[in-house]
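As you look at this complex, bear in mind that one protein chain is not there, while each of the others sits in place.
Chain nomenclature is as follows: A, B and C, assigned in order of appearance, with residue numbering initiated at 1 for each chain independently.
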Amino acid sequence: MSSFKSNALRGTFFLVFGLGWSVKYPLKYLSRKLNADNQASRWIQKLDILEGAAKAFLAIAGMLAEQFIPDGSHMGLYSGGTYSWEKLTNWQYTTMYLFYGLSGIVDVLAYSPLKLSLGLDRLLLSVAMFTEGFLFCFHDYNNTALDQHLHSLLLIAIFGGALCALMEVFLRDHTILEFFRTSFFILQGSWFWQIGFVLSPPWGGPGWDQTDRGNFNFLTMCFFWHYAAALLVTAANSVFSYWVKNGVPSLCSSEDGDGWQERDHLIIAC
Amino acid sequence: MSSFKSNALRGTFFLVFGLGWSVKYPLKYLSRKLNADNQASRWIQKLDILEGAAKAFLAIAGMLAEQFIPDGSHMGLYSGGTYSWEKLTNWQYTTMYLFYGLSGIVDVLAYSPLKLSLGLDRLLLSVAMFTEGFLFCFHDYNNTALDQHLHSLLLIAIFGGALCALMEVFLRDHTILEFFRTSFFILQGSWFWQIGFVLSPPWGGPGWDQTDRGNFNFLTMCFFWHYAAALLVTAANSVFSYWVKNGVPSLCSSEDGDGWQERDHLIIAC
Amino acid sequence: MSSFKSNALRGTFFLVFGLGWSVKYPLKYLSRKLNADNQASRWIQKLDILEGAAKAFLAIAGMLAEQFIPDGSHMGLYSGGTYSWEKLTNWQYTTMYLFYGLSGIVDVLAYSPLKLSLGLDRLLLSVAMFTEGFLFCFHDYNNTALDQHLHSLLLIAIFGGALCALMEVFLRDHTILEFFRTSFFILQGSWFWQIGFVLSPPWGGPGWDQTDRGNFNFLTMCFFWHYAAALLVTAANSVFSYWVKNGVPSLCSSEDGDGWQERDHLIIAC
Partner (left out) sequence: MSSFKSNALRGTFFLVFGLGWSVKYPLKYLSRKLNADNQASRWIQKLDILEGAAKAFLAIAGMLAEQFIPDGSHMGLYSGGTYSWEKLTNWQYTTMYLFYGLSGIVDVLAYSPLKLSLGLDRLLLSVAMFTEGFLFCFHDYNNTALDQHLHSLLLIAIFGGALCALMEVFLRDHTILEFFRTSFFILQGSWFWQIGFVLSPPWGGPGWDQTDRGNFNFLTMCFFWHYAAALLVTAANSVFSYWVKNGVPSLCSSEDGDGWQERDHLIIAC
């Protein structure tokens, strides 16, 4: 698997969850507000289980892909011939997917009769993201400074998301934290695609110059443009979900005073 | 635009908001305490909308200034002739203003019938400041150690303000956090002016010696003198706003015991 | 004492507490839920005192072992002959055990008639872990890069556990924090064993190559496999304790809706 396909695969994994959450959380929030009956709870419960199962399934698929693609590691870790470790990068991504898989399994088990502590699912998601972050921190980028710079920027998205998930252990169902985490997931997904395009363009060629300082400065900015786009996409999906569910509001409505009161109410509900 | 004018522009942007907040927050606090009726709420609401619109307008003005001044980037980013990125510093500040612009737009939308989650405006302000901070972190200061040192000190003000704004997402309308954030904004504004005077004095000349260690040590101290001044200005404006609204208190009043009770009351109200 | 035995001793110290907690905390949690009478409280109280005494005793044993083993420091710190400090590594581990000993003494005193502030026991545990972490941070790994890398990874477990304990000062008896801290203790214990095997294998030989970059990358991954194992062991012990106390639940029970209600109840109890 070429480096581009591999990065695109990872990017798609995070984009799927980020975009999915950007629709799911506003809907969950609206359902809870509109009707407090059991129907909405059950529907969210089913979606949570489905999400956990999808996460576990995609993680296992990712692990198998890293191992059994033509130039994968095929479960071999140490070469007796050369007395050296081999295919460590594939194993590193396998480790990363392993933790996301554990997180998916806990998401599903949270609704089993095992009665797990509430918050354990967010904790495992946070652990998965911290693991991913530390793996990139301690990765050995031998003499490829641009590669390292790209992954340093990625760390902002990873650790930002991990801290969000960690805070959600204590502040569950906080709309702002869910919004923030969603935007970080979309950012991470789109940045993996960008890394693929920069380091190994799909149309062939050697990738960008690893020594040009201009590339470093441009990509730093580019990362924050990705984040601006991620914020806009998350916001647009929230508004869109709201309109699909409630209808487009007339902008000149007379409920201004009510809106103020309702917002006071919401913060209490959080 | 010479470096001095550019730094002065940025400094003025932050000083305007910092000084504005140093008057606005004490007044908001007093209004809420004195009369709990709707009138004060509506007045604060209008001020918030105005502030958001001003922030968005100034940010757009800043973006246009960085692009279309004589030696700006004129929307050009990549030079086909030299195969290199050009005017990246202008683009970097454009990115910075972009996020402050987004923050301003969200400030305005917070009062629209869209019913945004409470706290999203503070989150976007925090994101704008973190973005600014990371842009300065990853900036390439090629061999200008004093330049880097000045911006390292600036990072204390930027990240301090960003953390304040982030905590306000969860502890909204906390007077101490607002005081702290205001002082960091004034510090940031006055430090941008200082950077301008050090690196490119308006009366011409080459700027300070980039290699003299004494300059480094002096500027470190100087930064904290700026902060002491920022704290004093914020405090003086608070006291002044209080006196304008309430009249000067007689220092020998007999309401000492009451003051104690009232302070107990205030912390509960927070 | 060879380096392997010394590392194995430290690893066993942390494993004993980590595995003990992985059984104790679920049982405490179940006791509290099932019967709110004094009997459970008294039983937990006795276990806490026993744990504190064991911690203090093991710490003193560790201190004596570091001092009075054949190649220990025998209370000598400065050699007048060579004008140099000697056996500083032994003294460093003595310092580490000293703080764990203080933590154990405070655990016992927390139930004495001295009426210590609640939370002081967690604070001292946190202080002990931070001390351990800073001692490893400032340790002088002269030219042994692999040694330093192994201890850098260990710092993740140490500071993670220290932060958990610090948060427990404010959020006492939080099941998630206790779960997290337990998993970090097991990780720390197993990683000390791993350090022993890597740096000074018990079957003799020179330890792993300190210059091979492959070793660095493999051990980074290996650390997170240890953590995955630590999480699984903690989870398995929790489930096992639950089954021993309550009997194995039938997976097809009809109490799904109740389970949801009960979980809502639990988060309030936390």
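Here is the rule we use: a residue touches a chain if its C-beta (ideal position, glycine included) is under 8 Å from a C-beta of that chain, and two chains touch if they have at least 3 such contacts.
Treat the numbers as computed from the prediction; the structure is a model and nothing was measured.
Visitor: The chain left out here touches which displayed chains?
Guide: When the entire complex is considered, the left-out chain reaches B, C.
Visitor: Of B:60, B:77, B:105 or B:156, which one is in contact with the hidden chain?
Guide: Hidden-chain contact among the options goes to B:156.
Visitor: Specify the residue from the set C:12, C:95, C:152 or C:200 that touches the hidden chain.
Guide: Counting the whole complex, the residue in contact with the absent chain is C:95.
Visitor: Among C:16, C:30 or C:120, single out the residue that touches the unshown chain.
Guide: C:120
Visitor: Spell out the interface residues on chain B facing the chain that's missing from view.
Guide: Per the touch rule, chain B residues meeting the hidden chain are 149, 152-153, 156, 171, 175-176, 179-180, 212-218, 220-221, 224-225, 227-228, 231, 239, 242, 249-251, 253, 255-257, 259-260, 262-263, 266-267, 270.
Visitor: Tell me, which residues in chain C touch the chain that this view leaves out?
Guide: Missing-chain contacts on chain C: residues 38, 41, 45, 77, 84-85, 88, 91-92, 95, 98-99, 102, 111-115, 117-120, 123-124, 127, 131, 134-135, 138-140, 142, 169-170, 172.
Criterion: only the chains that are shown with their structure count from here on.
Visitor: Chain A to chain B: how many Å between their CA centres?
Guide: So the centre of chain A lies 31 Å away from the centre of chain B.
Visitor: Which residues of chain B are in contact with two or more other chains?
Guide: Within chain B, no residue touches at least two other chains.
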